[in-house]
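The complex appears here minus one protein chain, its other protein chains still in place.
On to chain A.
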Amino acid sequence: MEYVSPEGLRLDGRRPMEMRQIRAEIGAVSRADGSAIFEMGNTKVVAAVYGPREVQNRSQQMSDQALIRCEYSMANFSTGDRKRKPKGDRRSTEISLVIRQTMEACIMTHLMPRSQIDIYVQVLQADGGTRSACINAATLALADAGIPMRDLVTSCSAGYLNSIPLLDLNYVEDSAGGPDVTVGILPKLDKVTLLQMDSKLPIDILENVVQLATEGCKAVANYIREILLENTKQLEYRRGV
């Protein structure tokens, strides 16, 4: 099947180096300490952060740092066919672990000992790149909750189909059987915190694809900074500063 036409257009009309449209909104869930909605094309994700608060399971309490917990779940109607088991399945557990470890790397946990920070991510619509959208949403939600972080964490995926590196795969391109590389970076510090890849890829091509995904991450980081700046201005107006 042809994923990139001879004119250089993908199935949804994008160019190979073009990302899907991003949209983010802070403060969607009023009950949460911090929350955000993040959309990448048709993939729509809600993240809510509760914390720092008292550790619910005393045995897990750490005296020198905060405990980070993360849960990823997909709504029953998020995928094409209705999902029977949205939570306990292996994929969700794995992604929960990945998001937790990614965010743990950038949250300054030593500033909040004996406390717990819960990050919950709910996928409302899944069209490829849910992992990346979740990490981006979690970053915004943590910033909204005022939790101290070393840097933002942004993530983007890239693949390699028809011998062309493609940025930000959607569901159809992802299920094509080609490699799917997900990269998560700390943009200001220019460090890679998450790097995952499926399927096979020649090593000399890997560098190109990872570079492409990193560019995508930086674009997301710019957008997130704009959103946070706008949000801060709004807060200033409301405080009457």
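The rule is simple: a contact is a pair of C-beta atoms (placed from the backbone, for glycine too) under 8 Å apart; a residue touches a chain by one contact, two chains touch by 3 or more; residues count from 1.
Here is the rule we use: contacts and distances are computed from a predicted model.
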Per UniProt record, name of the chain withheld from view ["Transporter", "N-acetyltransferase domain-containing protein", "Carboxypeptidase O" or "Ribosomal RNA-processing protein 43"]: "Ribosomal RNA-processing protein 43"
Residue in contact with the excluded chain [from A:Ile26, A:Val46 or A:Cys156]: A:Val46
Residue among A:Gln122, A:Asn136, A:Thr214 or A:Asn231 touching the omitted chain: A:Gln122
Missing-partner contacts on chain A, residue numbers: 28-32, 35, 42, 46-48, 50, 53, 56, 69, 71, 73, 75-80, 82, 118, 120-122, 124-125, 127
